[in-house]
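One protein chain omitted, others in place.
Right after this comes subunit A.
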């Protein structure tokens, strides 16, 4: 069944209610209490007890509503899809198909818009002829017949301007017997989109467009891919079965990092009763560390692609003509095509992340490597080769030199060392003695090594 409410031409919300239990036991009990009826028993019985009371009485007991609610500002089209999971043929499944405006929105409509010339609620009751029979309450102001795109619709119209003068408007249906869900008829055109490839290096976006119609459909596919997943335009491939489809028109604006996204628009003809696969490759970009959001590994969203087509049939199609704004304008007009825009699933890609705790380390390490080149090259360019005697230092002596450097005795010791170097050539014999001495004494302990240094 289909409820078509008032709508504005700017926004439209689709609410899919799957298996919403429309009547709550606590509500029923409260109603029964008010009428001093017994509150015990299973839910169907409670409802049976309440049935004699008219809709008017029920509505009158509703809490007061805000008068400022303007029905014209609500733009809602609701399709309830009953769950087929209610398998056991016990009574409750019958009530799955009963609905009322109050149950769906929590409220009826207390008033119509004071500014609006017309204010009406339309309920598509075509299913009453083909599917299980239901009753609709209250009686509609008028039952309209709409014939468009080869489809005949019966529509119950409620004139809110008249009705809300007397009472709060609520509309509800009661099904006489459990309803058997028919196999859902697939729409003429629908699409799925997903990401291929694994790893965080290269991937592809694949969109599968299903054309269920008996004629080929011209389709415009529009993709706006963010700059952090650069597209490879040459990998764009449109296939249907094993056949490659040559696009009619291609429009491509390559993206630029941090400036603009990749814009891809392709028009092509999807063959009759076919699945067309549209695929394009992309790479994962490596961002600067400050460009990642706090939950960096959550992933980045790629917005949905938009598929535009003119459907030749109006099956399952409810929309206001683009040039008009009222629902009643959509009755009884057949057009050449019925414009439909599908938005595919949004995708999520997990871009490779750097280590966020590393900036100082990385800067230090990379600069060290540069310094590793700079140091020797500077030495090579600015110093001369010279022969020096190879001095053998013991491990302890080396350690001591390092310690001295650390503790700040560097300058003094360095001059000592330089003196040593100069003396070396002159006092080779003397040095050899001290060296031997040092070597013998290192075995005895570090304190004495210090003494030998002083001796020197």
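Side notes on the structure shown:
To be clear about the criterion, a residue touches a chain if its C-beta (ideal position, glycine included) is under 8 Å from a C-beta of that chain, and two chains touch if they have at least 3 such contacts; residues count from 1.
Assume contacts and distances are computed from a predicted model.
According to UniProt, the chain absent from the figure is "Phosphatidylinositol glycan anchor biosynthesis class U protein", selected among "Gpi16 domain containing protein", "Mediator of RNA polymerase II transcription subunit 20", "Putative exosome complex subunit Rrp46" or "Phosphatidylinositol glycan anchor biosynthesis class U protein".
Considering A:129, A:246, A:373 or A:406, the position touching the chain not shown turns out to be A:373 (whole complex). Interface note: of A:117, A:201, A:244 or A:295, the residue touching the hidden chain in the full complex is A:201.
Among A:32, A:123, A:287 or A:327, only A:287 touches the chain that is left out of the view.
Panel shows subunit A; residues 198-202, 227, 230, 232-234, 250, 252-257, 262, 283, 285-290, 352-355, 358-359, 362-363, 365-366, 369-370, 372-374, 376-390, 425, 428 of it touch the chain omitted from the view.
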